[in-house]
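The structure that follows is given in the form of structure tokens.
Only one protein chain is missing; all other protein chains are in place.
This part shows chain A:
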Amino acid sequence: MNQENTIQIVRGTGVIHRLKDQKWLFLLMLPAFLATLFFSYGPMFGLYMAFINYQPGGGSFFEQFFRAEFVGLRWFEYFFTTGDFYRVMRNTLATSLLSLFFGFPAPILLALMLNEAKNGFFKRFTQTVSYLPHFISWVIAANIIVTMLSSDGMINSILVALGIVKEPIAFLQNGPLFWWIIALSNMWKEMGFSAIMYLAAISAINPELYEAARVDGASRFRQMYHITLPSLRPTIVILAILAIGGILNAGFDQQYLLQNNTVLEYSEVIDIYAYKYGLQNSMFSYGAAVGMFKSVVAFILVVIVNQIAKRMNDQALF
């Protein structure tokens, strides 16, 4: 008992001593700490506005904040009971799932093909070019996509020249097509960059496996199918699980920049909807509530998915 007390006292002075000793370390952390406090935790505390009827104008923000009427979950109820909820969730999930359908297998295939290309320069050149769309902004990408898809653009000309269609298609004026355009645009932009993960996994494969297969007379295709592809399985499984965790992140930039009045029924994903009502229509509390619904559900999904991924990882080790 006595001994424990002494230990605690020693530890107590130790903490103060260490605090003093590390004052410069704390000073170094201060700017990042404050930036995070204001710009990350500030909005989290600001989520209180989803439970009040915040009205802009008149008095400072804080005054309004505390004077406003507390409405509980009314904004959430409003969101769920209007027809908007169904439409917004349909658009969000449809865009996400279609994006996964195209965007998930594409980098795997690209990585496998790049790995088979034995010409060093050609391989490196192709890989470098395939990253480019990842590094440009969606503003530039949207400018390019709009040009490609316009009535006298490259894609319509090819389709007409090949006799697939008689008249140019108004791609961006067609609601149901919008999901597909977003999904394919996402694939075009991220395919090359996402392939890096798989190429890294491929480079970790033991070359002796291929040598043994060659001795047994396995063709290049069989080597790919029986060695490379199975070696990628853990990476594929983990990335698939993580992708499910991000299913509500259907995007903002791509929809916002590519949409027009004719496709709003299909382009309004959850982030666009929150922005439209929250900032453009000044229904601040409602926008905050919609955003909060998304943040909370996304957080729960990510936590669940991370647990599953961890368990999978452990299994892969055994």
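Just so it is clear, a residue touches a chain if its C-beta (ideal position, glycine included) is under 8 Å from a C-beta of that chain, and two chains touch if they have at least 3 such contacts; residues count from 1.
Definition applied: contacts and distances are computed from a predicted model.
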| item | value |
| --- | --- |
| The complex's invisible chain, by UniProt name, from "L-lactate dehydrogenase complex protein LldF", "Spore gernimation protein", "Phosphoribosylformylglycinamidine synthase subunit PurQ" or "Carbohydrate ABC transporter permease" | "Carbohydrate ABC transporter permease" |
| Touching the absent chain when the full complex is considered, from A:T82, A:T147 or A:Q307 | A:T147 |
| Those residues of chain A which, in the complete complex, touch the missing chain | 15, 18-19, 22, 24-29, 31-33, 35-36, 38-47, 49, 61-62, 109-110, 113-114, 116-117, 122-123, 125-126, 128-133, 135-140, 142-148, 150-152, 154, 157, 170, 172-173, 188, 191-192, 196-197, 199-200, 217, 219-221, 238-239, 242, 252-253, 257, 260-262, 271, 274-275, 278-279, 284, 287-288, 291-292, 294-295, 299, 302-303, 306, 309 |
